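Just one protein chain is left out here, and the rest sit where they should.
Per-chain numbering from 1; labels A and B assigned in written order.
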Amino acid sequence: MRLSKPNIQLNAQGKLHHFLTLEGLKHTHLTEILDVAQTFIDPATGEINKVDSLHGKAIMNLFFEPSTRTLTTFEIAEKRLSADVVNLNIETSSTKKGETLLDTLWNLEAMLADMFVVRHNESGAAHFIAKHVAPQVHVINAGDGQHAHPTQAMLDMFTIRKHKKDIFDLKVAIIGDIQHSRVVRSQIQALSILEAREIRVIGPTTLMPSNPDALGVHVYHDIEQGLDGVDVIINVRLQNERMQSALLPSEKEFFNLYGLTKERLKFAKADAIVMHPGPINRGVEIDSEVADGEQSVILEQVTYGIAVRMAVIKTIFDNAQALKK
Amino acid sequence: MRLSKPNIQLNAQGKLHHFLTLEGLKHTHLTEILDVAQTFIDPATGEINKVDSLHGKAIMNLFFEPSTRTLTTFEIAEKRLSADVVNLNIETSSTKKGETLLDTLWNLEAMLADMFVVRHNESGAAHFIAKHVAPQVHVINAGDGQHAHPTQAMLDMFTIRKHKKDIFDLKVAIIGDIQHSRVVRSQIQALSILEAREIRVIGPTTLMPSNPDALGVHVYHDIEQGLDGVDVIINVRLQNERMQSALLPSEKEFFNLYGLTKERLKFAKADAIVMHPGPINRGVEIDSEVADGEQSVILEQVTYGIAVRMAVIKTIFDNAQALKK
Partner (left out) sequence: MRLSKPNIQLNAQGKLHHFLTLEGLKHTHLTEILDVAQTFIDPATGEINKVDSLHGKAIMNLFFEPSTRTLTTFEIAEKRLSADVVNLNIETSSTKKGETLLDTLWNLEAMLADMFVVRHNESGAAHFIAKHVAPQVHVINAGDGQHAHPTQAMLDMFTIRKHKKDIFDLKVAIIGDIQHSRVVRSQIQALSILEAREIRVIGPTTLMPSNPDALGVHVYHDIEQGLDGVDVIINVRLQNERMQSALLPSEKEFFNLYGLTKERLKFAKADAIVMHPGPINRGVEIDSEVADGEQSVILEQVTYGIAVRMAVIKTIFDNAQALKK
């Protein structure tokens, strides 16, 4: 299944029109977003100031799948850009009355939405929507099925760059469910585009990708070997669904084999940073000592998520404006 | 049952203070709203710009009956006027704690609401509320039972005027459930006030009004005869409830007898427009070929709904301001 048709998200000038996936994007697309995100952060205070950039623009957050965390960061980013924000829980909407998804979309579009931020439990949902909206409407993928979660990956890249400068020189290890996680898919694509020196994935066979070479990653089943000498450790949430589906034995056994503990952390470089997209399962994939420890940048990731989402939104509208000239 | 006491919605200068129903309003009331709505639409781009008119005003959307579509259009209209917007799902509020509806209202009013937008499944709810609010508080009816949905009818009139100029010359056919639909009640009143040349209603006997002469409409049971030579076709959503109540045989049979198809559309004038308040039931009251066809203005209606709702709100506040001088 090839969900991503990279070109659908680029405009005639090759700039981002939608933001659906990292697949097919170039180094410059990513660094532009990271650079714009940096401008939102006050160098003196670390705060993110409110700007007027999107005054009069209407952004609709279409969450077909609930996610307080992602919705809230988008909502804050949108309001900090001074957009008008409407949250729509689509489960309770007209689709109940027998209206098709496309009719719902076209109606929302006719309500003069300038952008849809879409969260859906089916892979390809954001692409489907992007394919069917009017040319002046933009779509951001806020997570679709097991496919992609590109803004999460971008905030991860921003966090790495903040601590490590050039991603080009880094060895990065991702621990956990590599096979089913949309976050990891997007992270690997981002790291590849930004030419990380080495990308390692660590976990049990049942959670490893079937095509590591195509992805450009090295598979490790032993966590200590996998962490050896890395600069960045990305820990991924273990979905309960996987446990239930018998792909995994138990939380306790997973922690014994792959939980990130203080002892295991020592195998990485002394200045390695620990990341996690959240929400964390303490005592399952990560030990509290590590999650709350000095090398953890987990909460910084959340803050940078605001700046990065502001950057993605603003870049898309700026690109559309540039096209008109 | 005579729910409408037209005078309750007019102030001492005979101007709109509330907007509850079209019954009893004059030609000038309606054309004023339509003219104000026109000013919100950018003639060059067709966009609706954000204005500061309602900065500092608080509008509460009181939805006793859920309606994502209507709530969202009001919310967007209110935010585009720069009002502070609070959405209240009254089902989950203090009324649960044994407080009466009036106590709830008086409390919301004491929270300095300047306007209530009310949606309720009981006919007369918006009137009841308007009767009991303080003199400085305005009420807009966003649909009450089988009684009225005046902003929907006004956006329909705006759409017609956009395409056909003068409603005075037009033959309009409304197909569907004429007897129970609040949308149709309001449409017929609007068309009467704007002196449409002829208003036809088309459908099975069980869905026709009992008093067509009083309403000033002509009843057709044959759709081809009813559509013959009309300028405007308004298709109305068929409520599932009607099916269940045995007023109607089946969706399929309704489509066979009254579904708007490409073939039937040919009986209308060649430049007739097709309207529908949404959400549409494809294959029940309208065929996809027609809904998505060249003569369909269904999605334009949605966009104009923003401008018209902005106009109703702004007109009411302007009228109150004029009264103070």
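Note that in this section a residue touches a chain if its C-beta (ideal position, glycine included) is under 8 Å from a C-beta of that chain, and two chains touch if they have at least 3 such contacts.
Please read these numbers as outputs of a predicted model, since none were measured by experiment.
Residue in contact with the omitted chain (choice from A:79, A:132, A:162 or A:221): A:79. Remark: the omitted chain is touched by one listed residue; of A:65, A:198, A:228 or A:300 this is A:300. Checked against the full complex, the candidates A:14, A:66, A:229 or A:249 give a single residue touching the omitted chain, namely A:66.
Chain B residues in contact with the hidden partner, per the touch definition given at the top, are 55-56, 58, 60, 84, 86, 88, 92-94, 97-100, 103-104, 106-112. For chain A, the residues in touch with the chain missing from this view are 47-50, 66, 68-69, 72-73, 75-76, 79-80, 240, 278-282, 299-303, 305-306.
The rule is short, and it goes like this: only the chains that are shown with their structure count from here on.
Between the Cα centres of chain A and chain B there is a gap of 42 Å.
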